[in-house]
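Here is chain A:
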Amino acid sequence: MITKQLVDKIEGEASLYFELEDEKVSFATVSFPHTRGMELMLEGKNALDALVITPRVCGICGHAHLMATVRAIEDAYKNAGYEIHLSEKVELLREFTLVMEMVQNHFKWMYLTIIPALSKLTNSSQELTPLKGAFAASIATKAIATFAGQWPHSSYMIPGGVTADPTNIDILKAQSYLSELKTFFEKESLGVSLEDFLAFDSCNDFTKLSSDVGALNEALLKTDMHIKGFADDTFIVLGEHTFTEVTKLKHTRHIGVQHKYVSTEPSYSPHEKTYAKNALYKDAYYETGPLARSLSNNFAIIKNIHRRYKDSAYSRVMARVFELASLIQHASSLLKKLDIADTSFTKSVDISKINARGVGVVEAPRGPLMHTIDIENGVIKKYSIITPTQWNIGSSHKEKPTPAQRAMIGLTKEEANFVFRTFDVCSVCTTH
Partner candidate 1 sequence: MARVSKEERKSGIISAALKLFSQKGFYVTTIPDIAEKVGMSVGNFYNYFTSKDLLAKELVLYISQYLGDKIRAINESDDSSEIKIQKIVTMYFDMATEKPEMIEYFLRVYLSNREVFGEGCEGMTCVSPFITEMMIFFSDGVESGELHNQDFFSAFGLFMGYLGGMVFLFGEKILPDPLEEYKESISLNIYNALKTR
Partner candidate 2 sequence: MHSKQDKKLKLLWFQGVTCNGNTHSFLNLPNIEQLLENFEILYHPILPSIYSLEEILKLEENCDLFLFEGTYDPLMQHNGVELSKIVDYYTKHATHVISVGTCASFGGMFKATAPERNSGLIFNEEESFGPLLEQKQKVINLSGCPVHPEWLSYTLSMIVSDKEVEVDELHRPIELYSNLAHHGCTRNEYFEWKVDVDNFGEKEGCLFYKQGCRAPMTHASCNKILWNEVSSKTRVGTPCFGCTEPDFPRTDMFSTKTNMSIPQDTPLGVPKRSYLTLTGIAKTFHIKRLEGKLIDYKTTR
């Protein structure tokens, strides 16, 4: 028997089709019923217009799209023989605003998605505080706007640099938003200092917390999420950043990767039209996102969790929470390195001189985001976008399930719905 579940309160909507045996999911397919044809929309436009258009792929991670676009165009410059050397300040500013976008994402996901979903699963009567997530996110976005002008939908990254020319006043302001955020996180979410939290090396340490994160940890264990929601235990990280290690992992073994082996295939969706495509690396699916990044970074606590609970739903959720903490700290170190006297922009030849292909890969909140642009005399011939949710939440045949499909097998419908959300689903990105 096939049961359909309409999933909302993710980024966009999705449909889950469960095959049930004894009330347990034996197989699930996923459909993403809406698309906007953004790749086509880009064709024939001036390549620089992509800097305005692609952030509109997604309301929650548009900044990652902006960075993927700017990297893709800069790669095309390089391939056309006009390599642009970015100043350290540019790299740091871009990295900072990208990291802060992840921070706002993780806060929202924690308070607006995962805690409410878990509370529904446990029928908890505890009062929810979703607006904590919105509040924390709004401080993070203030820090972004200090350099990027606004969030969402900034276009402040341009080939050769950034449009902004900040002063020390701006840097100090960003620092103070960051410390406000840190204080909020410590007081409202963690219950201990950020430094203490980051020094945790065993998941037993979480049980000591009497805070939102402590409660989350407890509810996950109570619902057996540490022994549920396993995917393939293979991970991939493709975006090169100050906070990532580009690699592919089989369990915890690192293997080198090159983005040229990334491909897509149409999703398998027998019950409803879907616009999604699955992403693959050398013909295999991989889990992406915070768990992948934390394992590749060899974070002691995440390795500890993984040793015990593998790639369970618990590991996935707690890796996201831990990544949030580590990114807040990382963001502050980026600001400290900024040299105000550095240039914000390096001029190169006009875009109309460019005839080349370029690839831009970044880590977005949910994993690798890859843009490929073909430019002819400065005009976009072809544009292609592969988003993280296409990795995590592909939909394939029974014989070769994707990470999310595999993670839902053997669970009740309700559990499967929750596990689905542990991947932090972005429907708008998937079908762009």
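Please note the rule applied: a contact is a pair of C-beta atoms (placed from the backbone, for glycine too) under 8 Å apart; a residue touches a chain by one contact, two chains touch by 3 or more; residues count from 1.
How were these picked? Simply put, all candidates are chains of the complex that A comes from, given by their letters.
Computed from a prediction, not measured in an experiment: that's the story for all the values here.
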Given options 1 or 2, the chain of this complex that touches chain A: 2
Of all residues in chain A, those that touch candidate 2 in their complex: 6, 8-9, 11-13, 15, 33-37, 41, 45-46, 48-49, 51-53, 56-60, 62, 108, 112, 116, 128, 130-131, 134-135, 137-138, 141-142, 144-156, 158, 160-167, 173, 337-341, 343-345, 347, 428
